[in-house]
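Moving on, here comes subunit A:
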Amino acid sequence: MKKLYLVLAALIIASMVLSACGTAPSAEDCASPDVFCVGLVTDVGKINDKSFNQSAWEGVQKAQTDGVADVVQYIETTDAKDYAKNIAQFGDAGYDAIVTVGFALGEATVAAAATYPDIHFIGVDQFQAETTEGVSGLNFPEDNAGFLVGALAAMMSESHKIGAVCGTDVVPPVWRFGEGYKAGAAYADAQNGTTTEVFVVYHSDVGFDKTFTDPEWGAQTAKSMMDQGADAIFGCGGITGNGAITAAAQAGAYAIGVDTDQYLTLPEAAPRMLSSAMKLITPGVAKLIAAVKDGTIESGNVFGDAGYAPFHDLEASVPAEVKTAMETINTGLLDGSIKTDVPPVKP
Partner candidate 1 sequence: MAQTNIVLEAKDITKQFPGVLANDGVNFNLRKGEIHALLGENGAGKSTLMNVLYGLHLPDKGEIYVNEKPVLIHSSNDSIALGIGMVHQHFMLIPVFTVAENIMLGDETVRRGMLDQNAVAEKVNQLSKQYGMDVDPLALVGQLPVGVQQRVEIVKTLYRDAQILILDEPTAVLTPQEADDLFRIMRDLTKRGVSIIFITHKLKEVLAIADRITVMRAGRTVGTVSPKDVNPEKLATMMVGREVNLVILKKQANPKEATLVVKDLHVEDDRRYPAVRGVSFEVHAGEVLGIAGVQGNGQTQLAEALTGLRPTQSGQVTLAGKDITGKTPRVITETGLANIPEDRQRHGLVLSYTIADNMVLCNYYRPPFANGVVMQPDQIDANARQLIKDFDVRTPSPFVPASKLSGGNQQKVIVARELSRPIKLLIASQPTRGLDVGSIEYIHSRIIQKRDEGAAVLLVSSELDEIMVLSDRIAVMYRGQIVDIVPAANVSKEYLGLLMAGVKLEDAVKSAPKQEKEIKVERVF
Partner candidate 2 sequence: MDWKRFSFIALVIIVLFGAVVMVGQSQQRPILIITSMLATTIAVATPLTLGALSGVFCERSGVVNIGIEGMMLSAAFFGWLAAIYMFHVFGFPIGISITVGALFAVITGGLMGLLLAVLSITFNVDQIIGGTVINILAVGLTGFLNRQLFFGKGSVFGGQVPNSPGVLPTIHIPIREIFAPLCSDSIICIENIRAINRVFDQKPIAMGAVLLVFIAHFILFKTRWGLRTRSVGEHPKAADTVGINVFKMRYANVIIGGCLAGLAGAYFTIESVPSFEPLLTNGRGFISLAAMIFGNWTPIGAWAAALVFGASQALQINMQLFRESIPPQWAFLQQSYVVGLAPYILTMLILTGIIGKTTPPAADGVPYEK
């Protein structure tokens, strides 16, 4: 037992020495009006998910580099019951804007807005059925983005078979991407008199926590589609989709990304990256944060931009008439002359 005490004593001394070297915590006082602080609470998931959590966080960081926000901080949620607590962590610290990511946080966000009337909340992917003071829901027309790349894939496909590998259709944005993709392909067919077979596969057979993080399944599914002749694969659904994109690019098919311009995030697929169905979360979040600081923010629903990414390396192989058609469709979608006819939620 003597040895035990020696060990303990040594530990205590060591801890004292070490703590003296430790850096002090962030001294900035978010409660003061001079310091503009932005906090972000993730859905159950990682901040580096290469998907909506990460995009939103990059938006917050962008606000910092743009000089809008002075302090930015995030908290990863590990369990749904912590939503309120995690938001309160920022609320109690006197943050000025809090970004909550994902539909699941919608209720906690609305509730927190009542508790912290001085703080403005930005809810990414949170559709506001009725306006709550202090909450702005940032939503995106994913079906439009899906429509664009669907039309593009149908026009570029030589085999007239195209595929989409998605996360779970339980999540509405994912489902809207998939449905938009189909609608876009059908639109292109109608325009060009072609018949394109569209495979859309969702990874609904696993748990909610795994459906977006299974690249191996995505890759295998993409390969199966290519076996059936598909030559353009749209990967929609986080990491699972990334698996499909990489597999498609390796097999020499056209790869289509999602959310951001994945030409930049998936270099290994870059040479075959045709485009990406973009849902511009990062600029959307940054823009809203800036609006909070200006005081120009409006509560209720705010719609962000959706579009398609540049062709990058494949610029030369996309025919001019396809490029023109894409511009026409994009304009049509924006002015409402073309409709995707995709409902907001899976019926």
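Quick note on selection: all candidates are chains of the complex that A comes from, given by their letters.
Following the convention adopted for this analysis, a residue touches a chain if its C-beta (ideal position, glycine included) is under 8 Å from a C-beta of that chain, and two chains touch if they have at least 3 such contacts; residues count from 1.
Since we're looking at a predicted model, the values are computed, not measured.
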Open item on the list: Quick check: counting C-beta contacts as defined, which of 1 or 2 touches subunit A in this complex?
Closed with: 2
TODO: Using the touch definition up top, name the residues of subunit A that touch candidate 2 in the complex.
DONE: 46-48, 50, 163, 197, 199-202, 204-206, 209-210, 213-221, 223-225, 227-228, 239, 242-243, 246-247, 250, 266-268
